[in-house]
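I am attaching a structure below and will ask some questions about it afterwards.
Excluded from the complex is one protein chain; the other protein chains are retained at their positions.
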Amino acid sequence: MPQRPRTARSDGRLTYAAMLSPAIVLLSIFVFVPVALVLYGSLFRFGLTSAEWTFVGLSNYVRAMGDGVFWIALRNNIIIVVGSIVLQVGFGTLLAAVLDRGITVGNTVLRTIIFAPMVISSVAVGLIWLIILDPNVGPLVSLVKAMGLTPPRLGFLGDPSISIWVVLGIASWQYTGFMMVLILAGLQAVPKELYQAAALDGATGLRAFWHITLPAIRNILIVAVLITTVGGFKVFDLIFVTTGGGPANATQVLSTWIYFQAFNLGNTGYADAISVILLAIAVLLGWAQLKSSRRA
Amino acid sequence: MSDVKISGLRKSYGRFEAIKGVDLTVADGEFVVMVGPSGCGKSTLLRTIAGLEGADEGAIAVGGRDVTHEEPADRGVAMVFQNYALYPHMNVSGNMSFGLRMAGMAKDKIAAAVERAAGILNIGDHLDKQPKALSGGQKQRVAIGRAITRQPEVFLFDEPLSNLDAALRTKMRVELGRLHADLGATMIYVTHDQTEAMTMADRIVVLRDGLVEQVGSPRELYNRPVGRFVAGFLGSPRMNVVPARLTRREGDRITVSIDGLDDMTRPLDVTKGKDLREGDTVFVGIRPEAFGPPEDSGRRFALKIRVVENLGRETLVYGTPQGFVSDESDAEDGDLVIQFARQKDVRPGQTIDIGLSASALYIFDDAGLTRSFPNDH
Partner (left out) sequence: MNTRRLNATTLVLYGFVGLMSLIVLLPVIYMIMAAFKTRTSMFVSPLALPESLSFETFERAWGVGVGGFMVNSLLVTFLSVVVIVIVSGMAAYALSQMRGWVGQAIYLMIVAGFAIPVQAVLVPVFQIMSGAGLLNSRLALVLPYAAYGIPFTVILFYAFFLDFPKELEEAARLDGCSRFQAFVRVILPLSGPAIASAAIFQSVFIWNEFILALLVLTRRGLKTLPVGILDLQGEFTSDWPAVLAGLTLATLPLLILFVLAQKYFVRSLAGLGK
């Protein structure tokens, strides 16, 4: 078929390519090339600044499988994920439902307060709680003592058997409001006629919540769960500031363990291997998010 | 001179070919209306003329100048869209002057051009309003005004009135006709509305599946459609088409037979289409207004009335003919539509006699080509 050459001008390809290129360049340098580099680096033993790279095959991955702290870190990530879903999405849903239909006066004020920690940096949140939970000067210890109970001897964050749960609590303090707002936006999109129809059918209060509200916001709940899950695997700041992964690695998570291996111990190749595992989890979750939002 | 000459135009979207080789010449100052079923490529053709889509093949010339590879703004065309496409962040005069400002025209000249266009369209009072503060009709006027200020050689309209209500549409139709007369510009106009097509057009172009089916004056197209497609497309209610059998062929005369009716003999156009033989299936087309009183029509049949639409000036009767069924009409289930040019006192359930004169028939072959026209066309 004879075809006249199309002019690039009227086709617009050049313009669009030019408009796309800054984004593609930035993403390549800081996202795609680094992904390739972790995959590559995970097969080597090398130091952060040394030029000497030794090919070690999959032994960094084998090492991870035998590394007790790696498993603790993974377990802690899962604890944070599951705990956050229960606490943040759970309470977030309840709060959102109450703000949406339960109460009518003062909603904005209450919503603003509960959402506020979201805009504070996790570092500041960690430091505030570090002081609140301090075994010597912290008000919480005094409060517990004043109530006639004995606080943990090493402090709330110093006791390896509970410290990860305390971190979970702090994270939930920060993000429950975010989940509430997210879900509230979903609730407000539910047509009010639905509740009126349900009321005529005899479903009010809790039964309406169960039979009308929850199904109507199913999709947004899935999104909330996925955001929380992804966030739970990415958690770093809070742990770095409050416990540094301690006591005795009891609160390590994957990201802090990567950081310590790479930047404190110089096991850069090993850090890359753990990064690849974290990456695989993140990509899997991202894919799940994409699929669920397509269906939504 | 601002004629538009389109030759061998093709345009594909991926593997789908939307325009399959269109040749069309629009004379200077002519008002051409394009019609065709949804998805036949009317908008695509218009947008390719405007330069919003690049042509894959073929050429477009405006005023004798090849503009196939020009930018839209350099083609000397202006376009008015169905959804107005006014810039929401500019007021009316901003909308109308945007093109001139882009061209770097002097301020006083721009002001004069806007004023002139606003005067023509009677929107001088609204120049400072934002588009969202305008009614639909005013928006469309501004959109047309935006086209006028640039003094284009050719105006392109893509269903400009279809978002307006019926009364406003009629009013704007008349106004557009006046505008065309005043400006004397070439206009290409896409519409779904038969009335617009019949009343406004110097010539109508019927498009079908990316090809030009027929071009001609409104009367030409109505009276002498090249085939079943154009015949069915123009006219409302549409033509009734009834299958028939060719029972005798004598040179350029054929006799066709419809079950329940006497045979009818008609002249045959032998210059086109395949050779017709006895036993072939043909299709007989009868416009709803072409039925006559049973007394003086020659043929007659009984019609069981199912629906009556009394339109005041005329009456539409939908009913089941006895002995045969239609292949195509605005009625369902093989029924016929019959139009009486007066008020008629009939009711559903009733059976009435309908007359049919052989001289009122169109005859199509099974490829859809018109092989015989009514006597007076």
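Per-chain residue numbering starts at 1, and chain names A and B are given in the order in which the chains are listed.
The definition used in the following text is that a contact is a pair of C-beta atoms (placed from the backbone, for glycine too) under 8 Å apart; a residue touches a chain by one contact, two chains touch by 3 or more.
It should be emphasised that the depicted structure is a prediction, and the values quoted were computed from it without experimental measurement.
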Hidden-chain contact residue, picked from the options A:Ser84, A:Ser122 or A:Ser163: A:Ser122
Hidden partner chain, touching residue among A:Leu43, A:Leu184, A:Ile212 or A:Ala250: A:Leu184
Full-complex contact with the absent chain, from A:Leu37, A:Val62, A:Leu214 or A:Ala248: A:Leu37
Touching residues on subunit A - with respect to the absent chain: 12, 15-20, 22-24, 26-27, 29-35, 37-38, 41, 48-49, 91, 94-95, 98-99, 102-103, 108, 110-124, 127-132, 134, 136-139, 141-143, 146, 173, 176-178, 181-186, 205, 220, 223-224, 227, 230, 233-234, 236-237, 240-241, 254-255, 258-259, 262-263, 268, 271-272, 275-276, 278-279, 282-283, 285-287, 289-290
Residues in subunit B touching the chain absent from view: 13-14, 47, 50-52, 71-73, 77-79, 81-83, 85-89, 98-99, 102-103, 146, 150
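Just so it is clear, only the chains that are shown with their structure count from here on.
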Gap in Å, rounded to a whole number, between the CA centres of subunit B and subunit A: 60
